[in-house]
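The structure's right below; bear with me while I get my questions together.
Missing here is one protein chain; the remaining ones are kept as they sit in the complex.
Note that the chains take the letters A and B in the order they are written out, and that residue 1 is the start of every chain.
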Amino acid sequence: MPSIEDLPIKRKIIVFHCESALKGKDLENHKDKFPEVGFVKLSCTGRLNPVVAFKALVEGVGAIIIYGCPLNDCHNFDGNMFAKRRVFAAQSVAEALGVDPERLSYVQKDPLDYGVLTREISAMKRKLDSMGVEA
Amino acid sequence: MKIKKEKMLSLIDESRKTHVVYAPQKNGAVTNFKKVEDIKSIDLKTVRTATPAKEAVFPQTELIYKVESDKVHQADASKPAILFGVRPCDARGIQVLDNFFLARDRKDGGKQPFEDPYWKEKRDKTLIIAIACEKPLSTCACSSLGIHPASEAGSDILLVPEGDSYQLVVSTEKGKAFIEANKSMFEDGGDAKAAQEKVKKACESMMIFKLDTSKAGQYMKLYESPIWQKVSQGCISCGVCTFFCPTCHCFEMRDRKTGAVSCDRDKCWDSCHFTVYSLEASGHNPRPDVAARYRNKILDKYQYHMTLYGEIACTGCGRCSDLCPSGISLSETLKTLGGAL
Partner (left out) sequence: MMTEKTLAYFRKIVKEAIKSGKIAGFLGWREVADMPGKTRAFVATTPEEVDLLVFNSFSRENLSRLLGGKTFYIPELKKGQKFGVMVKGCDSRNLLANVAENKVDRDNLWVIGVKCPGTIDIDLVRSGLDSDIKNITDDGTTLHVEMLDGKKADLVKSDYYDPRCLRCPYTSALEVDELLPDDMPKKPTKNWEKWMESYLQKPFEERRAYIISQLSRCTMCFACRDACPGCYCNTNCIMDYPKLPEPYLQKGTSLASILTYHFIHYFHLSDRCTNCGECARACPESIPLNLITEQLGYMTKTTWDFEPGTSDKAKTPLALYKVEEVLGR
């Protein structure tokens, strides 16, 4: 009987970020701190098609974090607002289909809290450990 | 020649050591042909499986070869297999598919130009053990198509239930060899032909779905008629009728890139009902509407197959009418077409 074990998960984490939220020195620092995490640049998080994220999740990626501009400060006016709702809908569909919705998360940049992405990546790592995911 | 029912099941269990056994097994609300892991899960009570038995010989997706820079790795050879518990309609379906896939002489004087090696390899290694039907479903119509509920067409061995045993009707050398190899399980006695007649009569008397096949081969006269719009009204081009038909055989070949210098070639089922089935690279689609695609399917089964091979490419299993989400009934279609001729 097929089960979720037929879709093995690796410890890979991918961060889809918009080019305005994470750039220059900030991006380099994050890459140095987390060399095993993949960083994919988008023009705006509103451009992300959640199908891309879901397909990655069922094909082995452990967790996906989507990192966008602060709520009221999207570089492209309101792309991040649509992305937020879209990721929420994607989480609900993933849950209905049997894929753990906590493996997909949406994080807002906070100008008063520079550590928000670092904390999210560390939290995802702990989550993958608790799920028993090996290499 | 006959065999006790429990002995047949234990013989099948024994055969799992040398063969891959496919048999109907319940999975949720439906029964499907699946590889047998546990002999107790075989379900012979359900009259008709959802997917037809053709899937064991003609899989939904099948790897042909892998290419790695300049090396080609053919797919592994298939293992010897036994299809157990196939109904006469599905066994007949595999027999009809042989017309298309094997390079034999044709009725129209020509010869089938290409033999499908993937079909032939699986077919030669598969033993088909059919089982007669003791009761029909509302859409069963095999008797309209030249076979009947206890027909041995297409099978190597047919099991006809009689009390606590099965009577055997053996049709091929492959079937004979299987019985010879397991002689001790079988016993003499009983009249296989009489058992067949008895089961056939009892089952046929309950059938209500009638397919009018008397006009098969004449439907080309209706090619330009608007009657096709009428019979296909409500069709949503989903393709379920073709995927679940024992005699449908359209397939597609795909090359999928798997790395910088590697790719896979595989084949998978396709359906003439899909909107893009005949879409050409220029953007032109010779069958843009539902009526044209439905007409193509009916003519393919009840006209073209007859011209080429002398047989109707339909076994009367009734799945197309039962599973259609729009309630389109093959019986009604043939009746309407016959009335227009």
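The working rule: a residue touches a chain if its C-beta (ideal position, glycine included) is under 8 Å from a C-beta of that chain, and two chains touch if they have at least 3 such contacts.
Not measured: the values here are computed from a predicted model.
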Practice task
Just name the one of B:206, B:220, B:261 or B:341 that touches the chain not displayed here.
Solution key: B:206
Completion exercise
chain B positions in touch with the non-displayed chain are 27-30, 32, 47, 50-51, 60-61, 135-139, 206-210, 229, 233-234, 236-240, 243-244, 252, 254, 256-257, 266, 268-269, 271, 274-276, 279, 285, 288-291, 321-323, 325-329, 331-332
Completion exercise
chain A residues touching the chain left out here are 1-4, 6-7, 50-51, 54-55, 58-59, 71-72, 78, 81-82, 84-86, 88-90, 92-100
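The rule is simple: only the chains that are shown with their structure count from here on.
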Practice task
Measure off the straight-line distance from the CA centroid of chain A to the CA centroid of chain B, and report it in whole Å.
Solution key: 46
